[in-house]
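Each remark here refers to the structure printed beneath this line.
A single protein chain has been omitted; all remaining protein chains appear in their positions.
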Amino acid sequence: MREKINQKSRPDPITEKDLILIYLNEKRQFLVQVTPNLKLSSDLGEFNVGDTIGKPFGYVGKTHLGKEFYCLKPSTADLMMKVKRTTTIVYPKDTGFLLLETAIGPGSKVIEVGTGSGALTLVLAKFVAPDGVVYSYDRREEFIENAKKNIERAGYIKSVEFFCQDVAEQGFLQKGVDAIFIDVPEPWGIVPKAAQVLKGGYHVVSWSPNVEQVKSTVDALQNYNFIRIKVSEIVEREILVRRQGVRPRERGITHTAYLVSAQKIYGVRS
Amino acid sequence: MREKINQKSRPDPITEKDLILIYLNEKRQFLVQVTPNLKLSSDLGEFNVGDTIGKPFGYVGKTHLGKEFYCLKPSTADLMMKVKRTTTIVYPKDTGFLLLETAIGPGSKVIEVGTGSGALTLVLAKFVAPDGVVYSYDRREEFIENAKKNIERAGYIKSVEFFCQDVAEQGFLQKGVDAIFIDVPEPWGIVPKAAQVLKGGYHVVSWSPNVEQVKSTVDALQNYNFIRIKVSEIVEREILVRRQGVRPRERGITHTAYLVSAQKIYGVRS
Amino acid sequence: MREKINQKSRPDPITEKDLILIYLNEKRQFLVQVTPNLKLSSDLGEFNVGDTIGKPFGYVGKTHLGKEFYCLKPSTADLMMKVKRTTTIVYPKDTGFLLLETAIGPGSKVIEVGTGSGALTLVLAKFVAPDGVVYSYDRREEFIENAKKNIERAGYIKSVEFFCQDVAEQGFLQKGVDAIFIDVPEPWGIVPKAAQVLKGGYHVVSWSPNVEQVKSTVDALQNYNFIRIKVSEIVEREILVRRQGVRPRERGITHTAYLVSAQKIYGVRS
Partner (left out) sequence: MREKINQKSRPDPITEKDLILIYLNEKRQFLVQVTPNLKLSSDLGEFNVGDTIGKPFGYVGKTHLGKEFYCLKPSTADLMMKVKRTTTIVYPKDTGFLLLETAIGPGSKVIEVGTGSGALTLVLAKFVAPDGVVYSYDRREEFIENAKKNIERAGYIKSVEFFCQDVAEQGFLQKGVDAIFIDVPEPWGIVPKAAQVLKGGYHVVSWSPNVEQVKSTVDALQNYNFIRIKVSEIVEREILVRRQGVRPRERGITHTAYLVSAQKIYGVRS
């Protein structure tokens, strides 16, 4: 019986075009697409990424200076943090929280306003695949172009449709979506349009660095008959576990954004 | 063109067996499965849940005392928080973070050690569906039985296989899994078994309330050739946005767990 | 030489009227003034506080049920937390921070607006004694009466002068003070008066639970030529160090107030 379950005993080999995380140490980690003649070099030495083709994931190689490097599977957080940025991105700590504040999953149809660098787009695309779709809006063509490359490299481009338009003015081209993610400087301008196309009972989420933005967004949500409005802040503290002792990291990020979520009612509150 | 995209203009009607969140206010919210003659009553009045069948999601009804209730789509976080508990559960704030610390998504094969109440199980099941699978282990049959009901109600039971056995002693029945989630009081006892069946380069995550547990887990991970070990704490602060002013909530949860993640290398570090 | 330094080898005895902290355990601790026939009773038993007269500070006694109690010196934080409250009080974590944000010390002349329950008043009085003075203002006579009793019991009444008047309208009766502490719902209304009587270059501090209050206060400070305006929040996390492990406390206070400090310039900014 046991044998039958353990079908998979051979490791996945690294193949061309795979996206891998080359890890030398905390400060030297690179997300690369495997290509036969790609050379990677740092102050710890250089090596040919192409030589890892055929090796198992998790492979331990050495630079020409004899330093070890590791061929790791990038996490979803890695994919986000390593996009080529044209904008600030939403952090994994906030993304994970927001994702669970909605009902989306495989098959969902989701709108994102503010494609930005595509960091969130690729996460949404990943989790609605294979049958769902992300409708991603941005006013700036150049952001969409950059985001497309980031998402393509990550392998989730099939689940995304891009729209270059001003949502506050022109609204959306879809209806009956399962969630709307708003990442623009003035989320309150998007709320009236969101109220039109979001399914009754479903979720809109938004995030902003400043308190005033959050207040205006909450006001707009109340005016457009959203309820169960909740605002949160997620603080991530890294804990260093070292031979000399355990303690939180001494310096780091202390604020990213306030996170807003709400649900649409069908019709109007009395 | 616009019309063609907007296929879906009619709202989803609530149908029998749907899981909905009946929301009266912050302190009165109930996750229920719609049944023709299910009565719900609180100090704000009572009503027949069955009467919502055929109504659109987001429907606003009234109790016999004239108080409004809302029929909302439960978020993934709601599904977690509303499981019937036989154990403490992992919180959405921690779950969302851990989810992105791994590479899992639709189609992934994931092991969970410590089924508990099934709160995490259902999230994992949701996000690996339809083709992936969660192998969930617990030593206690009664926990598995309760978790099964929770996951069945949430609609994700097809993606889960349960195993009632002591992993620290007997190990796992699978090989080549994409991630392992460990939620037991002594995660370090699971690490040697996890190292055997996790794919090279992929992720193990674990969480524990106490510092000592984290230290022992990190030690075990180092001994079993895991690298890129990271420990974090996620603090959620709710911000109250009210007419009288904006401020963080004054009392609340101040600690749940320390979160550990790591990646397995293939072979041995020199 | 050593002998000469060690003059004091006998312990302080507890004497009548001493303020002591009777400690049975974390949840049963009482700040009492020692009186010959004062009985103290709890579910852990009863005893006569007067019997501790003549015993050394730190004395370990027993209730009639054989449970130990300890006669401890109250900390300044204890004195604050144990005032009889007619209002919310400023917490020690915030008080300690604000105290050091000013230049006050022995001999300082300090204004406090919002006597409240006198928790802050007694701290200020303690640290400006014996030659300094706290001018404490409140609009409500009954607050001042209660505060007086709290401060008298703590032993610092000699360093406080009380004024029952509306500062926003009537201003202050002093000039040239070393610091002004503002604890009222509308601190911005006090700022113009504070600017008149605070010494050039010295400090005003204020605190409020809501963001809007802080913004209005900062606006007023800017309008009245205060500079080096700083706003902070102090979060205290208790860490439980127990046999079974170390971890932060799981529930607790998550917000008290935002703290504002600023310094007055002499004359006007160009």
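In this document, chain identifiers A, B and C correspond to the written order of the chains, with residue numbering beginning at 1 in each.
Quick note on the criterion: contacts are C-beta pairs under 8 Å (C-beta built on N, C-alpha and C of every residue); 3 or more make two chains touch, one makes a residue touch a chain.
Predicted model, so just to flag it, every value in this text is computed and none were measured.
> Checking the contacts here: which visible chains does the omitted one touch?
A, C
> Of C:E16, C:D43 or C:E238, which sits in contact with the chain we cannot see?
Hidden-chain contact among the options goes to C:E238.
> Can you tell me which of C:T87, C:T121, C:S206 or C:Q263 touches the chain that was removed from the display?
Checking each option in C:T87, C:T121, C:S206 or C:Q263, the one touching the absent chain turns out to be C:Q263.
> Going by the contact rule already stated, which one of C:K17, C:K39 or C:K73 would touch the omitted chain in the full complex?
C:K73
> Can you list, in ascending order, the chain C residues touching the missing chain?
2, 5-12, 20, 23, 55-60, 68, 70-77, 80, 92-93, 95-106, 123, 126-127, 129-130, 173-176, 199-203, 211, 214-215, 218, 227-241, 246, 248, 258, 261, 263-270
> Which residues does chain A use to touch the chain missing from this display?
209-213, 237, 244-256, 258
Basically, only the chains that are shown with their structure count from here on.
> At what distance in angstrom does the C-alpha mean of chain C lie from that of chain B?
Roughly 45 Å separates the two chain centres.
> Can you give the whole-Å distance between the Cα centres of chain A and chain C?
Computed value for the inter-centroid distance: 47 Å.
> Between chain A and chain B, what's the gap in Å when you average each chain's C-alpha atoms?
About 19 Å separates the centre of chain A from that of chain B.
> Can you tell me which residues of chain B touch two or more of the remaining chains?
Those would be 211, 237, 246, 248, 258.
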